[in-house]
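Note that one protein chain is taken out, while the other chains of the complex remain in position.
Chain lettering (A and B) follows the sequence in which the chains are written, and residue indices restart at 1 in each chain.
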Amino acid sequence: MIAFGQFLEVLIGGLMSGVLYSLVALGFVLIFKASGVFNYAQGAMVLLAGLALVRALDLLVANGFPLWVAVVLAIGFAAVIMAATAWLIERFVIGPLVNQDALTLFMSTIGVTFVIEGVAEMIFGSDVYPLRLFPTDAWFLFEGLFPGGILVNKLDVWGALIAGILVGGLAIFFQRTKTGRALRAVADDHLAAHSVGIPISWIWFVVWLVAGLVALVAATVWGTKLGVQFSITFLALKALPVLIIGGLTSIPGAIVGGLIVGAGEKIAEVYLGPSIGGGIEYWFAYVLALAVLLVRPQGLFGERIIERI
Amino acid sequence: MLYREAGQFKTTYAEDMAIFPIRQDRIALAILVGIAFIGVPLLATFHVWPFGSDYLLWAILLPFLILALAAIGTNILVGYCGQISLGSGAFMAIGAYSAYKLATGVHIPLASLGFAIAIPPLPVLASILLGGLMSAGVGILFGIPSLRIKGLYLAVATLAAQFFFDWAFLRLPWFTNYAPSGSVNAPELDFFGVVVRTPVERYLLCLLFVTVLAVLAKNLVRGNLGRQWMAIRDMDIAAELIGIRPLYAKLTAFAVSSFIIGVAGALWGFVYLGSWEPLAFSIERSLDLLFMVIIGGLGSIMGSFIGAAFILIVPILLNVLPTELGLPLSTQTITHLQFIIFGSLICYLLIKEPHGFARLISIGKEKLRLWPFPY
Partner (left out) sequence: MRAPDTNDILLEVERVVLSFGGVKALRDVSFNIRKGEIRAIIGPNGAGKTSMLNVINGFYRPNHGAITFKGRTRAKMQPFEAARGGIARTFQNVALFKGMSALDNIMAGRTLKVRRGLLWQVLRLGPALAEEVEHRRKVEEIIDFLEIETIRKVPVGRLPYGLQKRVELGRALAMEPDLLLLDEPMAGMNLEEKEDMSRFIIDVNNHYGTTIALIEHDMAVVMDLSDRVAVLDHGVKIADGTPDEVKRSQVVIDAYLGVAH
């Protein structure tokens, strides 16, 4: 029973942190679906959003604003920063590179990553900034069933809740709004966008903006968990294997992929780690993705494409 | 002397197929080789300016040569074959650690089978080359997914290599011969009785490796295999329909690329660092190499040298110039500026000139050739 209780605890902890990967992966999927760009910069965008948020928040609080006002203003500020970033990226990088091959686009997002990281840290600083938006203590569940109960972090639950709301919101955006529907049209066929009557550059700006806002949401949760710091970009990189596992074009895939990676790496770490030196979390997601690629290249939820010539 | 090819008729295909068909280019190359092999060592030996101290050799020329070599390897995979790699650093590490293990003697206890594999310490040269081969082997292994998956997915496969080997060399003490600190020391650089010690000797050793491998790489990329790689890069389906086997083309690109990167890694550890820790070959190294290739020129051996020089020189300039101007920058600011410069340059070049500085130079030469009559 103790062993099972421990397993449950590890599993739940893993699933919850998997939600965080899903949050970043969502941003990737949005951009990939709409513009075919494999966006390496998503992690840098989380860092930028987090830095803008936490620095504005600290400044406002230090100047005597009440906390809730400061939070609202800071989130607004960070959102504006993300909008500006989206506009700049569309205007100066992705726009001019339209119709280039996927590899070129991908490498350009690595360039974008470096610019964002450099600028973000230059303006907002490069220390670790603690962020306290959500409670970080824990619940102990099922104390009757398992000795000591099962530890569940409140923050993780918040993260899961937010991810749920976000997915719901995105679903509504894509189904119900004109821009959202246009986005789906572009995803299927770039020419179709013209027939919808919305300029492609506007659509791409919106996509990058939405991805930026998703990054902001991810930053609130991650920043609370780890403090806003540079290493967030590496955690965000894990969204890449998450995507491969879930399938590049699938929003449910991003969620499920995140959960699989989160739970898998925690379980592997606890049960396999001690015998081979620990630190499995560092590579587990990537190697799992590699295995999935070999068996099912389009991922669990991705569509199979038949090439033409 | 004018830069003209007028009057230089090529009478055979072999002549037309030479690396530098134009005489002036060959003369320039001869001068460059002369400077590199004779001029630099002479000046450095007698400590003549700019070699007053060993700084130029140690901090610039040595890393330049080795990184240029690694960039050539990266370029073969990314620039010639179009297979993205974010794991070049890992392959440098594989080269370095394999060479280290081979040079210090390999002992694999297979207790359950009742015996052990033991290889006595190998000579340094053999270790370095076998380190490259080891890296090639692992490269092929990680290249296998590229047969089923296209382009971007491969980024993740190569990231898997990067993070897995980062971890392996850090956490598995066998690789570091159970050194408590996790750092390892290169063996004495003994080449058939000649021991390489001073910076000048180290420089010459690397120069030799780089020159030989660069020429061999150039031979490959301008031969049939190179054309197969580029065909796969430009349009893999059409390549297959003219009889190119993707399996062979891609895996040879992975093998050759990883071999060169592995040798570069072994040189980096043995000749440049002397003793090193796993972090010497992290993902930052991989990205640096990718940047060198993009900036210098995708699909250009010469571009690999230019890119390596650029990536090395920018931070030094950022350090020196503002100080000279009386506005010294903090180390952090320099790092951030460096990020911004590299990042925006990458974007700029991908948009304006995907073949990087190498192409800009050849455009310049083209203009020079027509000068002063630009038609």
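The rule is short, and it goes like this: contacts are C-beta pairs under 8 Å (C-beta built on N, C-alpha and C of every residue); 3 or more make two chains touch, one makes a residue touch a chain.
Fair warning: this is a prediction, and the values are worked out from it, not measured in the lab.
*Asks:* Check each of B:14, B:111, B:194 or B:325 against the chain that is not shown and name the one that touches it.
*Replies:* Counting the whole complex, the residue in contact with the absent chain is B:14.
*Asks:* Which of these touches the unseen chain: B:22, B:220 or B:279?
*Replies:* B:220
*Asks:* Have a look at B:88, B:228 or B:304 and name the one touching the chain we're not showing.
*Replies:* Counting the whole complex, the residue in contact with the absent chain is B:228.
*Asks:* Which parts of chain B are in contact with the chain that was left out?
*Replies:* 12-14, 17, 216, 219-220, 223-225, 227-228, 230-231, 233-235, 237-246, 252, 256, 299
One rule holds for everything that comes next: only the chains that are shown with their structure count from here on.
*Asks:* Residue numbers of chain B touching chain A in their complex, please.
*Replies:* Those in contact with chain A are residues 82, 84, 142, 144-145, 148-149, 151-153, 155-157, 159-160, 163-164, 166-167, 170-172, 237-238, 241, 287, 290, 294, 332-333, 335-340, 342-347, 350-351, 354.
*Asks:* Can you list the residues on chain A that touch chain B in the complex?
*Replies:* Of all residues in chain A, those touching chain B are 38, 40, 92-93, 96-97, 100-104, 106-108, 110-119, 121-122, 126, 237, 240-241, 244, 276-280, 282-283, 286-287, 289-290, 293-294, 297, 307, 309.
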